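A single protein chain has been removed from this complex, and every other one stays in its place.
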Amino acid sequence: MDRRIADGRPRGRKIEILVDGHAETAFAGESVAAALLAAGRRVLRASPRTGAPRGVWCGIGQCFECVVRIDDRPGVRACQTPVRAGMRVDTRPQTASGGSES
Amino acid sequence: MTARRVVIAGGGVIGCSVAWYAARRGLEVTLVDRPQRGKATTASAGGLWARGEAVGLGCGVILYKKALAERGAAAVPPPQPLPRAFLDFALASNALFPELARELLAEAAIDIEFARTSLLFLLYDAGDVAYAETVCRPGSYGGDAVERLSPEDVARAEPAISSAIRGALRVRGDDQVNPYKLAQGLEAAARARGARFLSGVDVTGVHVENGRVRAVGTDAGEIPCDVLVNAAGAWAPEVARLAGVDHLPVRPVRGQIVCTEHLPPLLSACVSTTECYLLQKRHGEILIGSTTEEVGFDPGVTPQAMRTLAAGAVRAVPSLAHAGVKRVWSGFRPGTPDELPILGPVEGLAGYLNACGHFRTGIVTSPLTGLVIAELAAGGTPSVDVGPFLLARFRR
Partner (left out) sequence: MTPRVPLVVVGGGPAGMAAAAEAAGAGLPALLLDESPLPGGQIYRLPPEGFAPPVVDVATARGHRLRADTLRGDRLRAELAASGAEVRGATSVLGVWPDRTILWATGDASGTLHAERIVLATGARERAVPFPGWTLPGVMTAGAVQSFVGGMGVRPGSAALVAGTGPLLLVVALQLHEAGVRVKAVLEAGRPPLSPRLWLGLWSARDHLRAALAHGRTLRRAGIPIHLGHTIFAARGRGEVEAAEWGPVDPRDWRPRRDRRNFAEVDLVVAAFGLVPNTELAELAGCAHEHDPACGTRVPVRDSAMRTTVPGLFAAGDGAGIGGALSAEDEGRIAGIRAAQHAGALATAEADRRCAGPLARRAALAPLRAFLGEWSRPRPGLCELADDDTQVCRCEEVTLAEVRAALAAGARDLGEIKLRTRLGMGACQGRNCAAAAAEIVGRVRRCAPADAGAIHPRPPARTVSLGALAGMEHQP
C-alpha cells in the first residue's frame, strides 16, 4: 500500500529504509512518521503501562507518542526525524537481550 | 485518660512519619501543612544512604571535589565522617524500611518502591581511591558493608557504567525508595488510624502558658494540644519563633535535580561520583543530583547546574549522552550547622518537640525520627537517645 498523494508534487530522492526488518520506500525529506504512514503503518509502539497500541497524535514533536527505535536508539520521535537511506526503524517491543520481539 | 493531643507542623516526610508512628500509638494527631514550592521530600531522589551519607558520599563528596578544584588541596580538609551517633541513628532507621514498606502496603495499599539497589561510589582518580581506602579501613564506618570493586567487577555488575574508572566502592544496605510515595504512604496509613490532615493551613501562633504549649493557632482556627512537633523542614525556624524558640539554626540549602525521560533499565545500583549521583527509578527515569546552594528560598534552577549534572552523568554512564532530559527542579534541604538533625525537646518549654533540620538525610532517617518523636510525644523514653541531636548542643 502506498498512501502517498499522487498529485504531481516534487519529492526528495527515493530511498529505502528498514521497518521492523522489512524494506520500505521513502523519500528524502520525509519524516519517519510520514514514511511509516505512507506504508500504512500507524501503530508505532505499545504503551509502557498497559501495552496499548499508540501512534502519532500531535505531529509537531511535543507529545512523544510517536517514539520508535531508530538504529538501536529507543525513544526517538518519528515525526521529528527525517528518513535516511538504510535507517533501521523498529516499532516492536525490545526484548531483554536487546533484540526485537516479532 | 484521654489520648495526648499532638499537633504536627509540616507535612513532609518527617511530619507524615511522626503522624503515622504517633497515630499508631493511639495519640490524637492533627497535622497542619502549607504546601510550599521547593518541598525537600518531593524534590529528593529518594536515596537511602545511611552509610554513604555518614561518610560523605552523595552531595558531600561532590561539594568536596568542587571545593578542591576551587581552592586546592591545602585549603580543603578531607571529608570528615559525621559523628558516630548519626551513623547509628541512620543505620537503625534504614533497617526499619523493609518492615515499613510491608506495613504501608498492607495499611494503605501504597507501594513505596523500596529497592535493594546498594550504592556504588565510582573511583575516577587517585584522590577518590585514597578516600575510598579511608572508608574501607577496619574500624571505619564501612565495616562489613563496604566492598572494593575492580573495574572488571563493575563492568560485570553494571555494564552501562564507564570503563574509565579505577574501580568502585559498593555499599550494601544503601538502597532507594520513592520519596513521595513514602510520604503518601505514611500519610494514608496515619489517616487510617485516625490522624487528621489539614492541608493548605498555616500555623499563625503558638499559645504558651506557664512554660507549656497549650494550643496552636492556625488560619483555620486554634487547635488545643499537649504537644507541638515542629516538622516544618526548611521553614522550621518560623514555627519555632512562634513558640518562642528563637535562633533555630535551620536554613534552606537548595539542591537541583535533573530528571531524564523513561529509559530502559541501565542501572541496578545507585551510583555516586564526585560529580553527581544517579538513581534509576521504577518508571525508568534516571534522577541526577545534586547541588548545594545557599540562595535563600529561590526555587529556580540554573544552566550551570544543568551542565554540571549532565556532564557528571555522561562521564559516569556514557550512553546517557543520548538520553533526553524531561525536567529539572529544585528543593530546599533543611540545613543545620553540623549537618545533624535537630530532634527532641528544648529547655524551658514543655510540650514542644523539634523534628527538623534533617539536611541531606530526611528520607532515610524519617522512620526512626517518627518513632522516636512519637515516643517522646507520648511522654515515654525514646528507643534511641536523642541527646546528640538536641537543640541545646548549639548553645555550647
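Order of writing sets the labels: A and B. Residues in every chain begin at 1.
Definition applied: contacts are C-beta pairs under 8 Å (C-beta built on N, C-alpha and C of every residue); 3 or more make two chains touch, one makes a residue touch a chain.
On a predicted model such as this, the values are computed, not experimentally measured, just so you know.
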Residue touching the undisplayed chain, where the options are B:Leu63, B:Ala145 or B:Val301: B:Val301
Residue ranges of subunit B at the interface with the undisplayed chain: 35, 37, 42, 180, 184, 187-188, 191, 197, 199-200, 258, 260-262, 283, 288, 300-304, 306-307, 310-311, 313-314, 320-329
Residue numbers in subunit A that touch the chain omitted from display: 3-5, 7-13, 27-31, 33-34, 37-38, 42-44, 47-50, 52-65, 79, 82
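Quick note on the criterion: only the chains that are shown with their structure count from here on.
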Subunit A - residues contacting subunit B, complex: 48, 64, 73-75, 94
In the complex with subunit A, residue positions of subunit B that touch it: 261-264, 283-284, 322, 324
